[in-house]
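Before I ask anything, let me first share the structure, which is written out below as structure tokens.
Here the complex is missing a single protein chain, while all its other protein chains stay put.
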Amino acid sequence: MRQASETFETATPGRGLVEVTGPIVRWAAGQGIRTGLLTVFCRHTSASLIVQENADPDVRTDLERFFAELAPEAAGRYVHDAEGPDDMPAHIRAALTQTQLSIPVLDGRPALGTWQGIYLFEHRRRPHRRQLVLHLIGD
Amino acid sequence: MRQASETFETATPGRGLVEVTGPIVRWAAGQGIRTGLLTVFCRHTSASLIVQENADPDVRTDLERFFAELAPEAAGRYVHDAEGPDDMPAHIRAALTQTQLSIPVLDGRPALGTWQGIYLFEHRRRPHRRQLVLHLIGD
Partner (left out) sequence: MRQASETFETATPGRGLVEVTGPIVRWAAGQGIRTGLLTVFCRHTSASLIVQENADPDVRTDLERFFAELAPEAAGRYVHDAEGPDDMPAHIRAALTQTQLSIPVLDGRPALGTWQGIYLFEHRRRPHRRQLVLHLIGD
């Protein structure tokens, strides 16, 4: 049984879904582990992770719109407003999605479904650098 | 330290919560691992996982209704509509719940609380066949 870990940095262009499936799957597949468990952990509270359809980009547009309406920016709505009008909505959106995702590795690859992609969901308006910690255990 | 994995298929009758605790716990308990970590991964983006109360079936009715209202089917509301009016709401419902669940195994069994059941949450109207990947590591 072995382990591998890596801190993966990615730049976001501001609010919306950034696909990170490729680099994560390539890193996992390159560790020489046939069977195991891959964990992706997001080190932020205003960005998060989701698994979503990787085919039609309209799905990402609709998801972004849904979350923007569910947790809107609105003056006076939140007590926490010192970091800008988009910060508290960002924390809410992160709470409603995932900070961490674990995926079984079978035959040397994460066992994602055909239509599943891993997305980093940026919740702040401006571009940010985000860190994901990857961990793999298996043999 | 050992690992076991299995792909578990289940049929859903359309929208709503299908309990999958029994077969998952039986599979895990049958691997001869006393202490470890069980992971359940859903290979879909229009079905998902949640842990919920396993006692009163009314809880499932109320949950289904809550999500149906939060992400309603509505003509013109979503850009992504080529796969039917229930597809984009299904992706939103999946984003708000879980694609993956990990449960510590103690004394040979997943350490679920007394009132906790594992549910596959089908978000599409029609019946589907769904795949869950199970992974267990421990000794």
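By letter and in written order, the chains are A and B; residue numbering begins at 1 in each of them.
In the analysis below, a contact is a pair of C-beta atoms (placed from the backbone, for glycine too) under 8 Å apart; a residue touches a chain by one contact, two chains touch by 3 or more.
Everything quoted here is computed from the prediction, not taken from an experiment.
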Report summary line: In the full complex, chain B touches the hidden chain through residues 1, 35-37, 50-53, 56, 58-59, 61-63, 66, 70, 96-98, 101-104, 106, 111-116, 137-139
Query - Interface with the undisplayed chain - residues on chain A - result: 1, 3, 5, 37, 39, 41, 43-45, 70-71, 78-80, 82, 88, 91-92, 94-96, 98-100, 102, 131, 133-135, 137
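FYI, only the chains that are shown with their structure count from here on.
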Report summary line: Between chain A and chain B, the Cα-mean centres are separated in Å by 20
